[in-house]
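The block that comes next holds subunit A.
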Amino acid sequence: MAFAMILFPFAMAATAAAVPSNRLRPWLLPLTAVFFSAATVFVLMRPALMTTSPWLILDPPGRIVLLAISTLFLFCSFYTVGYLQYRKERSNRVFCACMLGFLGVMSIVVWSHHLGLMWVAIEGTTLVMAPLIYFNRTPRSIEATWKYLMIGSVGIALALLGTLFLAYASVQAGLESTLAFEDVLQNASLLSKPWLHAAFILLLVGYGTKMGLAPMHTWKPEVYGEVPGVVGAIFAGGVTSCAFLAVLRIYQICLAAGEQAYMSRMLLLMGLFSMTVAGLFMVNQRDFKRTLAYSSVEHMGILVLGLGIGGPALFGTLLHILTNGLTKGVLFLSSGNIHRAYDSKSTDVVRGAMRRLPLSGTLFLAGFLAITGSPPFGPFVSEFTILNGAFDAGRFWTAGLFLFLLLVIFIGMGKTVLAVVQGSAPAQVGQTPYRDGLLTAAPIVLLMGLVLLLGLLIPAPLNTMLHDAVSYLEGRP
Partner candidate 1 sequence: MQPMGCRSLTDNLDNIYMLSVQMILVAIVVLSLSGLPGCLCSSRSMAGQRIAVFLMVLASLTGLGGIAVWLKQAAVSALSVPWFLPWGQFSVTVDAISIVFLVPVFVVPMLGAIYGLRYWRQSEHPENGRSLVIFYGLLAGAMALVVVAHDAVLFLIAWEMMAIAAFFASTAEHDYPDVCRAGWIYLIATHIGTLCLIAMFALWRHETGSFALASAQGVSTKFAGTLFVLSFIGFGFKAGVMPLHVWLPGAHANAPSHVSAVMSGVMLKMGVYGIVRMTALLPVTADWWGGAVLTVGAVTGVAGIAYAIGQNDIKRMLAYSSIENIGIIMIGLGLALLGRSHSRPIWVLLGLGGALLHVWNHSLFKSLLFFNAGAIIHACHTRNIDRMGGLAKQMPLLMLLFVIGAAAICALPPLNGFASEWLIYSGLFDALGLDGTAGFPAAAIAAVPLAMIGALAVACFVKMFGAVFLGAPRREMANHHGTLPAGMILPMAALALGCIGVGLFPMMTTTVLDNASKTWASLPGQTASIASAAPLKWITLMGLVLVAFIGLIAFALKKHTQTRIISKAGTWDCGYARPTARIQYTGSSFGQMLVRLFAFILWPKTARPTTGRLFPELAQFKSMVPDAILDRVVTPLFGVLGTYLPMLRVLQRGQTHLYVLYILVIVIILLIFSGIGV
Partner candidate 2 sequence: MTDTLIHVVLLITLPPLLPGVINKTKAWFAGRKGPSVLQLYYDLIKLMRKGMVISTTTTWIFIAGPIVTLAAVLLAGMLMPISGFKAPIAFAGDLILFAYLFGLARFFTTAAAMDTGSPFEGMGAAREVTFACLSEPALFFAFLVMAKLSGSLMLTCMLHTPAGGFSSAMVAPLILVSIGLFVVLLAESCRIPVDDPNTHLELTMIHEVMVLDHSGPLFGIILYSASMKLFVLGTILLHIVLPLQAETMWMNWPLFIVEIIGLAIVIGIVESIMARLRMCHIPGLLIAAMLFCGFGFILLMRYSQ
């Protein structure tokens, strides 16, 4: 099954590269996405299929990430078709191929149960995303690509070093050295502590760079500012989730090694720091796409914070992967539409979006409310669970700080978002022909619906998945 799910997207990517018609090619994405999602559901319902080889296992956390990303990708793929219809002027060959390529690489990340393989795959995501950033071919997009590649590569290099340290931790402990996840997990408790600590730090920083934790987040605002909305959505909901999955694996190993206290310090530090940075940089932010970038930084921080709190907060953290991913989809896709309609990202020009684009504007506002954790949307459920976890873990100060930072971020982000959606558009705005179409609006509406649904009830199967994942992470059978 794993091979099917990995190879199918690559095959489709190859086809996309081969198909000559610029008009038909985009439709390969929805096609692939539908089959892929179907396969996802199929796998999730049959535990038997989840183990293909010792290296390719779909473990519970992997399932959640797979579900999150394939759902997001499904909606994004339809949106992409609509989006590319507005970009007839240039060939979308590379674009489509890379989108599909990402799907394949992502499914390697999710399936891989070998730290080395996982590293390779995650580096792979870096590489397939680069051409997508470069889609617009403007000097700005070149710059963005350059920064993304340099910072991303350095980060990933550190992750590799960390992986090697981890391997050496077992060698030094006199064990048969390996990177196969199960084996590492088996004798985690025997690993040599100094190497393990060093490895943890390097891996946290390395994969944290891909997640976009502060202060390794620097590429995020530059990149998210330049990419098309749909690519931004894939970044914020997909790539980051993959990287977080990697962090989860490390977390699991250190947990098994009984290093919880040590980890928590680091994770809480990184999490709160990321939220702080995000909040501070949102203040008086004029570029609404950069605002979204910082919001993504913030939510990576929340995920890491949740891990740091651990135990009672894990459920919420894992749920947050899903809710954050979907909500980010809403925000980026709708902001993409707004950007297209005004042909600007600056709140000096972009005003009165709710009048100009009633649907996208409203969805953007709703997405803002959702992402800042207002009930009754999904992120509220996950963040509230994390908060309760913090209380149960007796970390009152962390909880207080967490709430305070949420407030700062709400104020910072709200100012920009309201400036965008409210009021009436200034006269001198260039009249772009863009109007919300079925393909560019419907996917967002459905995503929003999902986000709302997750805020009102968590389906029983998902609930069990999450609980499995938590017990798996904590090493309980």
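Inclusion criterion for the candidates: all candidates are chains of the complex that A comes from, given by their letters.
Keep in mind that, in the parts below, contacts are C-beta pairs under 8 Å (C-beta built on N, C-alpha and C of every residue); 3 or more make two chains touch, one makes a residue touch a chain; residues count from 1.
Because the structure is predicted, anything quoted here is derived from the model rather than measured.
K.L.:
Which of the candidates 1 or 2 touches subunit A in this complex?
P.N.:
Considering all copies, subunit A is touched by candidate 1.
K.L.:
How about subunit A: which of its residues touch candidate 1 in the complex?
P.N.:
Spelled out, the residues of subunit A in touch with candidate 1 are 146-147, 150-151, 154-155, 158, 193-195, 197-198, 201-202, 204-205, 209, 215-216, 218-219, 221-222, 262, 265-266, 269, 280-281, 283-284, 315-316, 319, 352, 354-355, 369, 372, 374-376, 380-381, 384-385, 387-388, 390-392, 399-400, 403, 406-407, 410-411, 414-415, 418, 422-424, 455-460, 463.
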